[in-house]
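Only a single protein chain was left out; the remaining protein chains are all shown in position.
Order of writing sets the chain letters: A and B. Residues in each chain are counted from 1.
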Amino acid sequence: MRYDPPLQKTQGLWPLLLAVVALVAYPFVFEATYFRHVMILAFVFAIVATSWDFSLGFGGLFNFAHVALFAVGIYTYAILAKTLGVSPWLAILAGGFTSAFVALLISIPVLRLDGIYVILVTIAFSQLLYLIVISASSVTGGTSGMVTLPTLTINGYRLSGDGRIGYYFVGLGLLAANILFLYLVTRSRLGRATVALKDNKYYAIARGISEARTRALTLMASAVFTGLAGAFYAAYLRVASPDAFGMGFLTLLLSILLMGGAGTIWGPVIAAFGISVISEWLSGFGAWQNIVISVAIILVVVLYPGGLWAAIQEIREAVDNVRTGTLARLRRNRGRAEREALTGATERMIRTRFAEIAVADTGEAEKPALLFCHGNSACKEAFYKQFRSMSDTHRVIAFDLPGHGVSGNGDPETTYNVAAYAEIAEAVLADCGVDKVAVFGWSLGGYVALELAARGNVEVTALAIAGTPPLAVVPEDFGNGYNPDSHLVLAGKQYFSRQEARDYGNSATAPISADSAFMHRNLPRTDGRARVYMMTKISIIDWPRQMRMLAEGRIPFAILNGSDDPFLNHGYIARLNYGSIWRGAPQDIMGGRHAPFFNKPDAFDLAFYAFLRDAESGSDATFRPSRMAATA
Amino acid sequence: MLDVRDLSGGYEPVQIFQHVDLQVSAAESIGIFGPNGHGKTTLLRTLSGLIDPWQGDIFFDGERMNREGRRGSRKWRNFNYDAVTRRRMDPKKVARAGLIHVQQGNLLFPELTVTETLSIAVSAASGRRGWSVAEVQQLFPRVAERRDHKIRFLSGGERQMVSIAAGLIAAPRMLILDEPTLGLSPKIRQELCGAILEIRKTGLPIILIDQDVAFLEQIIDTLYLFDHGRISGRMSRDEMPDHETLMVMLFGERH
Partner (left out) sequence: MDPITLISIIKGGLILGALYALMATGLSLVWTTLGIFNFAHGAFIALGAYVAWQFSSADALGWPMLPAVLLTCAVMFLVGVILHFLLVKPFERRSDVVLIAVITTLAGSTILENGLLLIWGPRSKQIEPLTRGEVDLAGLHLTTAEILLLVLVLAILLGIGMFLRYSRPGRSMRAVSQNREAAQLLGLDVPKLYAIAFGLSALTAGLAGIFLGTIRFMHPAMGSEPLMKALVVVIFGGVARFSSPIYAAFIIGLLEAFSTYIFGVYWAPAVLFVTMIVVLLVKPEGLFGKYQRTL
C-alpha cells in the first residue's frame, strides 16, 4: 500500500513556494556581497549534502568518498577550463560526468561489501584519489593546488559582477534542479529499489532487484549533481585545492546531513543554510570552529538522531495537537445547540481515565438502550438519522471517540487503540446507568463494539457491525479483509491535505452535500495521532478473543455492510466462521457504501430494526451458523 | 522464588507483551506454551534483563531485579532516551542472582573451543557454586568428546548441549530453557530431553518453553498458555490436554 501524491497535492506546496519567493527576493534585499557569498556556499553545500543523502540516507550505502566526488568536480573544472581552455560552462557539465564516472569506479570494490567495510573502503578510495591529486603535481598543482581559474561569463557579462548576483542565481538554479532531480529519482524505479535494498536486502534481491546494478546507479545518481556543484564551486572561488578531500570539509558536510536528518531531502537543505551561516560566523575563532561543530554533531547524533527534520515533524505534531484540541474545546460550546438539534439528544461531557468524552443521549431510561460507535475520523453525529428514526422506540446513545468530534485529545500511547476505546464505551454506559445494551459499530467503531462485547463487562443484547471485517490473524488478515486500492491507506495517515481530507471523507462517509457537510467540517478536527497510533497499536488487541466470541455465537450478531463499500473485501467477511449470525450470513444494504446507515438510511433502518426484533425474540430460525461454521 | 508482577514490555516503540503475572515457587518447574511470534522470547529476554521492562516488577528470591518505577515517559519520539536514562535491568545482576537463561538456537562463541567456553562459564560463576565441568561432562558425554573443538564446528544439538552445560556451570538457581529441542534430529532430541529430565531430578527449577506437549508433561508442574502477548491460561500438569486441544484453546477451530 503506497500513497504518494504529487507534490501539488500535498501540504508541502505552500512552504516550498514561499521559500522560492524568499530566495529569489533575498539578493535584492541583502545587497552586500558577503551575504550573497554565504548563500552561494549554502547552495553548494545543500546540493552536496542532499546528493550524499540519496546514497547514505535513502540507500543505506555509507559512501565516505562522496566528498572526493565533489573534489573530482572541482579538479575537472580546473583542468578543463584552465589547462585545456575548454568553455567554463562545458567544464561544469563535464564535472558532473567525471564525478559520475568516478562513482562507477567506486561502486566496483563496494559491490561485494556490507556495512562498515563500505565505509572503510570508500575512505581508502578517497585517500587514493587525494594521493593521486597531490602526486600528479604537474597536472593538478600538487599540494598547493590551482589558482586563477576562469570565471563564468554570459555574453561577456561576468557573473561575479554586481555583487555576485549572477553566481547567486546560477547556484540557486543548480540547487533547484538538484532537488527536482532527487525528488524524481526517489520516486522512480531506481529510488524504490534503492530504498528496498536498504530496508530488506534479501527480500529485494529475491524480488528481482539487482544489487550490483542498483548500487552502481545509486552512487552515480548521487554523484552527478555533486560533481556539478564541485565544478561550480571551483568556478566561483576560482581555486582548486586538495583541502576539498580533507576531514574538515567531510565533517562540515556530515554535520549538514545529520543535523538536517538523514533520509529526507528537505532536512539537509534547511540545515545547509543554518550551518553555512554558523560555520562562516565561527570561522574567526580558529580551532574552536571545528571543536564547536564537532561537539554539536556528537550532541545531535547521540541525543536526537533524527536531526532537524525530525524536530520539525515533532513540533508540527505538537502544534497540530494544540490546534485539534482547541478546535474541540471551542466547538463544545459553540456548535452544541446545532448538534443537539441535529440528533434530538442532549450532549454532555464525561470524564474518563483517558480523555474528556462527549456523549449524546436521548435519555428515557425505560426504553431499551442502543449504543452507536462511530468510525475513524468521524463523530457521533454521523448517526443523526438513526437518532431521529429510532429514538421513539429506543434510548439512543453515541459518543465521540477521544481525539474525535468534541471529545478531548488523549495521550496517544495509551488512548488511541481499540482496547482503550472499548473501555471508554464501558465508562459511557456506566455514566448513563445502562447495564444492558444493543450495540452498533461502524468501521473502527465496529472493532470497538466487538471488543466491548468480547470483554464481557457489559451485557450486550445484540451486536451489529458495518464496514468492519473481523480479524483473526493480525496483521495478515488486515490485508485480506480490506481492499487496499481504495482511499483506505489514508486511514493511517497523520496529516491530511484538503484534497486528502475530501478524498477520505468521500469514501468513508459520503460525498460532500448539504446533508454530509458537517461530517466533512468535523474531519480536520480529528487528532492525526489517533489515526497513526490506531494502526501501530493494532497488535496489542486480543483479536482471537473476538473471533472466539463470534465462533461461540452466544450474542445475537449481524453484519450490515453496504453492498458498494469501497474498503471491504466482502468475500473475506463471508468466509469467516460465525457460530450464529443473523440470517445465516452477512447482509448487504443494497447501494450502501462504507456508511450504509448514512447514505441508505431507510434500507438500513429496516434491516437493523428487523435484526433488533429478532434478537429480542431470540428466534433460532433467523440466527444460524454461517456456512463455514456449519461444515466445520 | 521468581515473582513477576504486571510486567509489560517490548522493543521501543512496539509493545509486545503486557500485564504478565507469573509466580514460580522454589520447587516448581513451569512450562510456557504458545504460538510462535506472540512474544514468549521477548518476555524471557525481559526477564533476563537483555531488554528493559516498560512497567511492572521482577523479583527473584525476594530481591528486586529491576529498578523501581515505570519506564519514563517518552514524549519526544525522536529523542534518544537511552543516552540520558539509566537502564532498568542489568543482565549481569539477574545471571549472578542465579536466573540463567539459555537462549533459543544459541550460537555461543563460535571461535572458542568447548573447554574455553566452559571455563568462561566458570569465571562467570565467580565463586558461586554451580555444576563442575566434570559433572556436566558426565551429563553430556558428547560435550566431553568434543571438548577441543571450536563451537563453530559443532552440530546444532551439540551446541545446545554446550549452552545448557555452560548455563549449569554458571551457578543457576533457576534455569530458563527457550525451545531447547527446536530443529534437532529425533535421536539427539531424545538424548537432550533425557539430560533435561536428569537436571530436573536434581531439584533445579526450570522454566521450559517448548512446542512438544508430551515433553513438557515430563518436566513441568504447571503450564502457562501464552498468546498475543499475555498469559491466557494456567493449568496443572494433570489438567494438561493434548497438543491439538491446546491449539484449539488458543485459536478456536480455525487456526
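As a working rule, contacts are C-beta pairs under 8 Å (C-beta built on N, C-alpha and C of every residue); 3 or more make two chains touch, one makes a residue touch a chain.
Note that the structure is predicted; figures quoted are calculated from it, not measured.
**Q** Of A:I119, A:V139, A:V277 or A:I512, which sits in contact with the chain we cannot see?
**A** Final answer for the missing-chain contact: A:I119.
**Q** For the chain left out of this view, which of A:V170, A:L190, A:L254 or A:L471 touches it?
**A** Final answer for the missing-chain contact: A:L254.
**Q** Among A:I298, A:A365, A:A517 or A:L606, which one touches the chain that has been omitted from the display?
**A** A:I298
**Q** Of B:L43, B:V114, B:V143 or B:A166, which sits in contact with the chain we cannot see?
**A** Looking across B:L43, B:V114, B:V143 or B:A166, the contact with the absent chain belongs to B:A166.
**Q** Take the complete complex as the reference. Which residues in chain A touch the chain that isn't displayed?
**A** Counting only chain A, the missing chain is touched by 62, 64, 108-109, 112-113, 115-117, 119-121, 123-125, 127-128, 131-132, 134-135, 247-248, 250-251, 254, 258, 287-288, 290-291, 293-295, 297-298, 301-303, 305.
**Q** What does the interface between chain B and the hidden chain look like in terms of residue numbers?
**A** 48-50, 80, 82-84, 91-92, 95-96, 100-103, 106-112, 116-117, 119-121, 123-126, 163, 166-167, 170
Operating definition for what follows: only the chains that are shown with their structure count from here on.
**Q** Quick one: chain A and chain B, Cα centre-to-centre, how many Å?
**A** So the centroids are 39 Å from each other.
**Q** Using the touch definition from the top, list the residues of chain B that touch chain A in their complex.
**A** 13-15, 18, 74, 76-80, 83-84, 227-230, 250-254
**Q** Under the touch definition given earlier, write down the residues of chain A that touch chain B in their complex.
**A** 302-306, 310-311, 313-314, 413, 472, 536-537, 539-540, 542-544, 547-548, 551, 577, 632
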